[in-house]
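Starting off with a structure, shown below.
One chain of protein is taken out of this complex; the other chains stay put.
Should a chain be cited, it is by its letter among A and B, assigned in written order, with residues numbered from 1 in that chain.
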Amino acid sequence: MKTKQDFPSINEREPDGLKPDGTPFRVLVVDDSMFVAKQIGQILTSEGYEVAATAADGQEGVEKYKELFPNIDLVTMDITMPKMDGITALEHIMNFDKNAKVVMISALGKQDLVKKSLLLGAKNYIVKPLDRKKVLERIAQVLGKTSTA
Amino acid sequence: MRVEYINPFVEAAFNVLKEVLNTDIKRGELYLKSTTMPVLGVAALVGLAGDVEGRVMFDMTKQTALAVASTMNGEQLSSLDELAKATITELANMITAQAVTKLHDLGFRFDLTPPALFTGDNMEVSDHEVEALIVPMETPQGKIEINVAIRERA
Partner (left out) sequence: MHIQEQNLQQEVRTENGHTEGSRTEKAIAVDFKMVTFSLAGKDYGVDIMNVKEIAKASKFTYVPNAAPFLRGVYNLRGEIIPVIDFRIFFHLPAERKSEDSLENLLILRLEDHVYGVIVDSIDKVVGIHSSNIQPPHPIFGDINIKYIYGVVENQGRLYIILDVNRIFEQKEEEKPRLITETSNGTFFAAQTAALEHAVSETTPKASASDLEFIKETLFALKHFAATPLNEQWVASRFEEWKKIRNSNDLQLKNAEDADEFLASFYSPCNGRLWDEDYAEKVLSALPDLSAKTITVWNPGCGKGYESYSLACILKKRYKDARIKIWASDNDLLAVSSAPNMVFELEAVPALYHEFMVKGRYGYSFNQEIKDVILFEYHDMKNVNPFTDLDMIMARDVLSFLDPNEQTKILNDFSEKLKARGLVLVGHHEVLPEDDWTRLGTEPVSLYMYNS
């Protein structure tokens, strides 16, 4: 099965997905589209991140976060989802853990949504279609690493 | 359909398709339709609300859907399975969302619903009392018809 994964690099640069101690950052991917979840998953694992769990709607996302807390380093959150949308889910997660790192990933780029998410505590906002480089840069930024060229 | 709404949809379709398929896209002539429309085989439907009410439909043959999904996944999919369907649904979502974002910048308030995907043979779509704008897009994978049927909220 062909994937767009990179082969493990044989160079000295550390993949962004690894913490200083060598263990991978654990990410919770929340999106109702199987395709997007797969796409984000591929991008993340290609850079060494670990997809700790996925959720198909906001409600499941909140539940999983609470279950796996404090072992989630980052959450990627879609906005348009059934049952509970991403903005509401973001709010719940921030209430539960004020240090949660949530990055919104959505096809909608409306200014008011971006503002609202950031005000509620999201650390960044990425607009689809996904560009691998951009996604990795932004995530690395959020996790406190400077991006490598 | 209000003339200000047309360009955002046409541009969004063009931009997103160009980016996810990584190829040249050609747009066909726009036209209007108001009768029961036969569906080519795979139709993704996104609902619209806000200043308007209605929906956007993305219509294509099964072959085109499979080819598009394969390209977007970077691997040849053999059948229209859950992954392929999710891919087409996401395509519809991205195009509609980008159009809605552009419209928002122009001052129009639109909201969209999560998309639904319909597959089958000999399907027809009838809208009661709404005229549809058809934007045909030509891709190497085949033709995709974007069918927008909306009307102003009184």
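Quick note on the criterion: a residue touches a chain if its C-beta (ideal position, glycine included) is under 8 Å from a C-beta of that chain, and two chains touch if they have at least 3 such contacts.
None of the values given here were measured: they were computed from a predicted structure.
Undergrad: Looking at the whole complex, which of B:Val68, B:Ala97, B:Leu133 or B:Ile146 touches the chain that is not displayed?
TA: Of the listed residues, the one touching the omitted chain is B:Leu133.
Undergrad: For chain B, which residues touch the unseen chain?
TA: The missing chain touches chain B at positions 1-4, 6, 30, 32-34, 71, 74-76, 129-131, 133, 140, 151-152.
Everything below uses one rule, namely that only the chains that are shown with their structure count from here on.
Undergrad: So what's the Cα centroid distance for chain A and chain B, whole Å?
TA: 27
Undergrad: Report the residues of chain A in contact with chain B in the complex, numbered from low to high.
TA: For chain A paired with chain B, touching residues are 1-4, 32-36, 38, 80-82, 106-112, 128-129.
Undergrad: Tell me, which parts of chain B touch chain A in their complex?
TA: 16, 19-20, 72-75, 82-83, 86-87, 89-90, 93-94, 96-98, 100-101, 104-105, 112-114
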